[in-house]
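Note that one protein chain of the assembly has been removed; the remaining protein chains are unaltered in position.
Here the chain labels run A, B and C in written order, and each chain numbers its own residues starting at 1.
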Amino acid sequence: MTTGLVFAVAGAILFSMGVAGVILLAHLLRRILAFNLMGSGAFLVLVGLAQRAGIADPVPQAMVLTGIVVAVAATALALALARRLHALTGAYTLPEARDD
Amino acid sequence: MKAVVLAAAAFAALLVAVMLDLPAAAVDLPAAVAANLSHSGVAHPVTAVLLNFRGYDTLLEIGVLLLALLVVLAVSPHAEEPAGAARVSVEPVLQAIARIAVPLMLLAAVYLLWAGAHRPGGAFQAGAVLAAAAVLLHLAGLLPGWHAPKLLLRAGLAGGFLVFLAAAAALLARGALLAYPPAAAGALILVIESALTVSLGLTLAGLFLFLSRDEA
Amino acid sequence: MTELADPVAWLILLPLFWATGAFLLGPGRGAGLAIAGTAVQCALTFVLAGELLAHGSRSHAVGGWGAPLGIDLGVDGLAAVMLLLTQMAGLPLLLFARGYFRPDDAAARHFWPLAGFLLAGLNALFLSADLFNLYVTLELVGLAAVGLVAAGGGAGQIAAALRYLFATLVGSGMYLLGVALVYGAYGTVSIAPLAPLVDAGAPAAVRIAAALMLAGLMLKTALFPFHYWLPPAHGGAPAPVSALLSALVVKASFYLILRLWLGPFAPLADAVAWLPALLGSAAILWGSWRAIRAARLKMLVAWSTVAQLGYLFLIFPLLGPDAGSGNTALQAGGMQVVAHGLAKAAMFTAAGVLIHVTGRDDVAGVAGIADRLPVTLFAFALAGVTLMGLPPSGGFLAKWLLIDAALAQGQWGLVAVIVAGGLLAAAYVFRVLRQAFMVPPQGERRHPAQHASPLLEWTAFALAAASVLLGLRGMELLRLLAVGSGT
Partner (left out) sequence: MNTGLAFDLLLAAALLWSAWRALATPDIFRAVILFIVFGLLMTLAWARLDAPDIALAEAAIGAGLTGALLLDAIGVLRGRRQEKP
């Protein structure tokens, strides 16, 4: 087992935890947190799996740098929405949807 | 609840199993990167991928960041109001730290930007350090939260993206988007990275400072 | 100098330029810039379509490197059709938005730059031939769409935007993990070099990757049962935004599913082709039923989107088995994307006008409105003709091609679903028309005595008319669609 594979495996588990968290958790901040775990998991798989032979690969590393910036952009956007909802309703949870 | 957890665990196990059982990749991109590094204008492979080989990803990603800032402004009604009597508290200890740390952080940002051409570092890391400096100043009570961005600030936020876009468009004359002439690639990338550092710093700081207003 | 004017590059650069320009101009400004820019994009798309018909599909190696080291853009018939739809629906919708938003409207303050990023993301998505680059474009489209839903909205809209955001982020996260596995398996994410590497004996990790990417994209396309986020988001946003989302944004992720299905994942896809068709059938039935039951007008139109997206997924089991009818099914898919895009843009804009004038967003509120807004009601009815699939509309052509392909392969179940879907569509369209034409306004007229601006009414009409006339000019579109598809 190489360093790359160890962290790819950890990434796969992190991703699954993150998805389950986004689906199951009610508190919006915690769902945002879960989304970040999901992203980190995917990043670890991307770099770890590519480097499973133990040789550094700059291509997925550059992709992850791009991905980290996209993730922080999405996180800030989500937090802006969550804070706005909190300011309007006083809660950090989503109200029931009205879809009729 | 239990079903989702079990499904996630099963999925993770499946994922791990298939990853452990993967033959070697057919395409060797690290070799291609190494072979073309001398034409990329920089000596650090990650920077070469980020700004040259896959520079188009980076261009769109800066767009995503600017877009996120725009949405933050769009959903925060207070962001458009002029700065009122901003309540800035005095935090003596933090202020003392900030007065020492911020100049060092500016120095570190310049170093990271310059270093990116041949070793780890570059516009992203430099911009993030700039943003961290701004956030620290804010927490110390030395910089109020931001309100409606004036033209100058808007230009600062969008400038890096515009420079990058303009470069991409101008290089079309060489036959493709972002087709740097090898001889000038290093200089062009440094110009783009410098502009990006300022804008990334402002945008990342803005994500915090536009959100972090005292919601009355 | 021809490279400098390359439409492939400018379809991406131009909306980014005008979006940034609108941001620099400041809140609420930039409408003129946006409309002028989109008009030029329309012209560019026609130039590109002409080039394609004359010379076939082509690619553009960004940075001059070429895949797999660099990122390639590629344009074939399918991409060109999507680009055409995007600019041709985008321009009228931006004109509509300019008339729709009042100057003090909070939703309008950031509409123009957000719309620019949305159109840029869509164009970039249709043109990209690199799986990771596609991830970035997916995020650009998704975050711009969420921003448009949320901008200036109250608690309901913000909640809808958050629901949409989590759906779109989980969708692109699954897609990204798939990309990571593909890179791990093959060492590249460029579509062209990947295609020959993937075969029926691909490692299990690649199968998981394909499943993850397709499932993530289905979540983004709101395919049943992943549709839960769509009605609140599309039904709750301002009308021009709803129209952009229903006409274009959900189609982008469908386009990518189709690209992957026909491209790199083709050797793995046939075994599970019945699954999207099954979900699509459920979407048609459930979405139509909810549209028939919807209390609010825009919710009715949004549920109709859930149903109409279902048709797109009926084509998958028909693509593989037989080249001739498979091609017919692909044509049906392309035609349905364009016809529904135009019709749904028309229907949401018409609904927007009705809500503007009646001051209320419920189906009961349109009672007796026909004599005051005949053009708008006619637009709604024409769009309904396309959704029901009556001749000579584009919707008719799409469903006719689909039934043709299904019959050729003996898929009677699909034929039954298509026919039933048309009848259900008639039920919810006539529900609105009956209310508007036959039911007298209750009590004294509560409508504020204002009329809609002709600009709003006629843009809705133009979109609806285009969706119907498409059926008459369908051959040109199908000819463009065939460029580079290998048939």
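The definition used in the following text is that a residue touches a chain if its C-beta (ideal position, glycine included) is under 8 Å from a C-beta of that chain, and two chains touch if they have at least 3 such contacts.
Quantities reported herein were computed from a predicted structural model and do not represent experimental measurements.
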item	value
Displayed chains contacting the withheld chain	A, B
Which residue of B:L14, B:A101, B:V135 or B:V191 touches the chain not shown here	B:V135
From B:L112, B:A158 or B:A185, residue that would touch the chain that is not displayed	B:L112
Absent-chain interface as seen on chain B, which is shown	46-47, 87, 89, 112, 120-122, 124-125, 128-129, 131-132, 135, 139, 204, 207-208, 211-212, 214-215
Interface with the undisplayed chain - residues on chain A	1, 3-4, 6-7, 9-10, 13-14, 17-18, 21, 25, 27, 29-30, 32-34, 36-37, 40, 43-44, 47-48, 51, 56, 61-62, 64-65, 68-69, 71-72, 75-76, 79, 82-83, 87, 90
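In this text, only the chains that are shown with their structure count from here on.
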item	value
Chain contact graph, described as a line, ring, star, complete graph or other shape	complete
Chain closest to the middle [Cα centroid of all protein chains]	C
Rounded Å distance, chain A centre to chain B centre (Cα mean)	17
Centroid distance [mean C-alpha coordinates] between chain C and chain B, Å	31
Computed distance of Cα centres, chain C from chain A, in Å	27
Residues within chain A bordering two or more other chains	8, 15, 19, 23, 45, 49-50, 52, 59, 63, 66, 70, 73-74, 77, 81, 84
Shared interface positions of chain B, touching two or more other chains	15, 19, 22, 25, 29, 33, 53-54, 57, 61, 64, 67-68, 71, 75
In the complex, chain B residues that touch chain C	14-15, 17-19, 21-23, 25-29, 32-33, 36, 52-57, 60-61, 63-64, 66-68, 70-71, 73-75, 77, 80, 148, 151, 154-155, 157-158, 161-162, 165, 168-169, 172-180
Residue ranges of chain A touching chain C (in the complex, touch as defined)	8, 15, 18-19, 22-23, 28, 31, 35, 38-39, 41-43, 45-46, 49-50, 52, 59-60, 63, 66-67, 70, 73-74, 77-78, 81-82, 84-85, 88-89, 94-95, 97-100
Residues of chain A that touch chain B when the two form their complex	5, 8-9, 12-13, 15-17, 19-20, 23-24, 45, 49-50, 52-53, 55-59, 61-63, 65-66, 69-70, 72-74, 76-77, 79-81, 83-84, 87
